[in-house]
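Here the structure comes first, spelled out in structure tokens, and everything after it is commentary.
Note that one protein chain of the assembly has been removed; the remaining protein chains are unaltered in position.
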Amino acid sequence: MGRFILRRLVQAIPTLIGILVLTFALTRLSPSDPIQLMLGGQYDITPEDRIALRESLGLNEPLPLQFIKWVWAILHLDFGQSFYYHRPVMDLILERVPNSLQISIAALLVTVAIGIPLGVIAALRRGHIEDHGIRIFSVAGHAIPQFWLGLMFVLTLSVQLRWFPIGSMNAVGVDCGLCWDRVWHLIGPVAVISIAGIANLPRILRTEVLEVISQDYVRTARSKGLREKAVIAGHVLRNALIPVVTSFGTILLVFFSGALIIERVFNWPGLGRLTFEAAVNKDYPLVQAGVVISSVLLIFSYLLRDIAYAWVDPRIKAR
Amino acid sequence: MATDAVTTTAARVRPAEVRNVSAGLWSDALWRLRHDPTTVAALVVLGTMVALALAADLLAENFFHRAFSEQDILSNYSKPSGAEPWLWLGTDELGRSQAVRLLYGARVSLFIGSLGALTALVLGLGMGVTAGYFRGRWDDVVVWLVTTLNSIPLLFLLLIIGVLFRLAPLPFALLLGGLGWLGIANYARGQTIALREREYVVAARTVGCTAVRLMVRHIVPNIIPLMIVLTMIEVGTLILVESAISFIGFGIQPPTPSWGNMLTNAAQYLGKAPYLIYPPGIAVFVTVLCLYLVGDGLRDALDPRLKSR
Partner (left out) sequence: MRQHRAVRLVIAGIATITLIATACTPTGQPSSTATAAASEQPVAGGRLVIGATGDPKTMQPVISGDTTSSLIWQQVYVTLTRPNYKTGQTEPNLAEKFELSADGLTLTFTLRDNLVWSNGDPFTGEDWKYTVEAVGRSKKTVRKSTYQDIVGWKDYVDGKTDSVAGIAVKDSGKVIEVKFTKIFCPAVAALGGGGAGGILPSKLFKAQWDNKTIDTSKNIDDVPYNMSPPASMGPWVFKEFKPGVQVTFTKNERYFRGAPLLDEFVVKVYADATAVKNALMVGEVTQANIQPSDNEEVSKNEALKLFRYKQSSYDYIGWNLKAAKAPWLANVQVRQALAYGIDAPAIVNKVLLGFGSQIYAHTPPVSWAYDDTGFTKYTRDVNKAKQLLEQAGAKMGGDGVYRWTDGAPMKMRIEAAQGNNVSETVLQFAQEQYKAIGIQIDPLLESFNALLDRTQPGPDYEGFIIGWSLGADPDPYSIWHSSQSGKDQFNDVFYANPTVDQALVDNRNGPDCSQAARKKALHAMDLQLNQDVPYTFLFTRDALRYADKKLQGFDPNTYAYLWNVEKWWLKK
């Protein structure tokens, strides 16, 4: 397993490089002058000061050299100073990442906890009303715009009905992490974000379960006298889960992407909202860092998924 | 034709029905489609939507008597009423007819979705098939490109692009296509890798078919049916993406209406004019839903073995 992980890590490096190149190229394509943006709040800068600043920031050097220097800095976790906050970007990001992770992890748990049973039910009750209902829910869940769902949630459930908070991580004055208040505040964003995953999972699982159930080894297990539940859990699920774990890739992508908007709608101080506000403020170092860090997190999640995949299906490790 | 040999197996299904057994893939599919009520309904809805969107100019001038950007601030915040067609869905804070804007929004969203998906199809096919066929260096490059782009959350990428450039619908559609070809490419590549070892392909190669001819005449037509399905689904996905990025202000800029930026407005005026938020949201939902249903239906029709029944 260790070698497998190492191999996957090495495979991730070209991807990382690709992301860095892309992000760097995009921001250098910007028509605005980075110096102008950086000095936004300063008023006593002479033309000589500007030239000196350009020099010191290395903006006159050839692009490839700038790129290498930038990557080198990133490897030391230095993303520069935020144009807007005048604080190191890494500090700002580290403050927010744990908040985003809370939503993603909770959403994944919810997706698995609800999606898998739904998929199994749909398979076992094939053709019946539960199956149809779940299918309809799946397609509908896919088609609904996530941000609209979020808006509706806040509007109806939070503002009008007051069942849930309108946003934020905790109530004002409450400062706890692992507590009911935090869970209550998580419900909104997690519910909205997981809909996409919950819509996806049952369909895949259903197909897989149906295929597996007709396999010989399942019949053998049943004829051995194993209880249905054991059959399902032990044999059917174990095999059906393989493609499910694969689908985690898409689900995670949706989670991370969706976080951008959902964090805004629910006032959640996460990486998505930070990056968005940085974009609005044309705070390039922060936007760059936001894109790179969220990609790194995503790659890391893919890695975890692959490990889960390898664990579920030992044949994968051999590849 | 080599293609027929491969596909008539698919045609030998459901012998109970009275049907012309020797029909080709497409007429088979059509037959199945016609007997699939959900898909037909979805197609009808989509067709109507497209027709309305295309006729937007005509309708705006002759039926609604309002342009989409035409303001009438003295009638702003009007609730929906049956009084006149342009008031059917009410007006926004500038007195613009929501009904007319919804129509034009349909045009913009459908245009971006379709053109984007088409671009994605072309790119995906091109990259996927060539990668799967040639393998080696080129395949590595394509796989690297796909993995890289797959690792950046799409909205983040669009955000950073939106910060740097203000895009009109056409370039925006091309951009979305340029980022949305990954799934199609993956599938195309997988299929190509499998197909290139089939006897008829090997045979064609031995006979001296050039690579291009092989790909175009033998491989592509085999995967096209399911590519089309993926493309339809892609249209839906791109419409969702466009509305999301326009909603946060980094996509289509007002006054050009897109369902996404109509919702930005609506969200701000939720207290004063709550009726603004439903039409664009429902429009997106219905459109994407129909696209998915049609996609699903098409897939079932083209290859019933894949049907989940």
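We call the chains A and B, going by the order they appear; numbering starts again at 1 in every chain.
Going forward, contacts are C-beta pairs under 8 Å (C-beta built on N, C-alpha and C of every residue); 3 or more make two chains touch, one makes a residue touch a chain.
Owing to the predicted nature of the structure, the values given are computational and were not obtained by experimental measurement.
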{"item": "Given A:Leu92, A:Ile121, A:Ile134 or A:Leu252, the one touching the chain that is not displayed", "value": "A:Leu92"}
{"item": "Of A:His142, A:Arg203, A:Arg273 or A:Arg305, the one touching the omitted chain in the full complex", "value": "A:Arg273"}
{"item": "Residues in chain A touching the chain absent from view", "value": "36-37, 40-45, 84-87, 92, 95-96, 99, 154, 158-159, 162, 165-169, 171-173, 264-265, 267, 269, 273-274, 277, 280-282"}
{"item": "Residue ranges of chain B at the interface with the undisplayed chain", "value": "69-71, 73-74, 76-77, 93-95, 249, 253-255, 267-273"}
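Throughout what follows, only the chains that are shown with their structure count from here on.
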{"item": "Between chain B and chain A, distance of the C-alpha-averaged centres to the nearest whole Å", "value": "24"}
{"item": "Residue ranges of chain B in contact with chain A within the complex", "value": "144-145, 147-157, 159-164, 236, 240, 243-244, 247-250, 263, 267, 270, 274, 277, 281, 284-286, 288-289, 291-293, 296, 308-309"}
{"item": "Sites on chain A touched by chain B in the complex", "value": "14-15, 18-19, 22-23, 26-27, 29-31, 126-127, 139-140, 142-148, 151-152, 155, 203, 206-207, 210, 249, 253, 256-261, 264, 272, 275-276, 279-280, 282, 284, 287-288, 290-291, 294-295, 298-299, 302"}
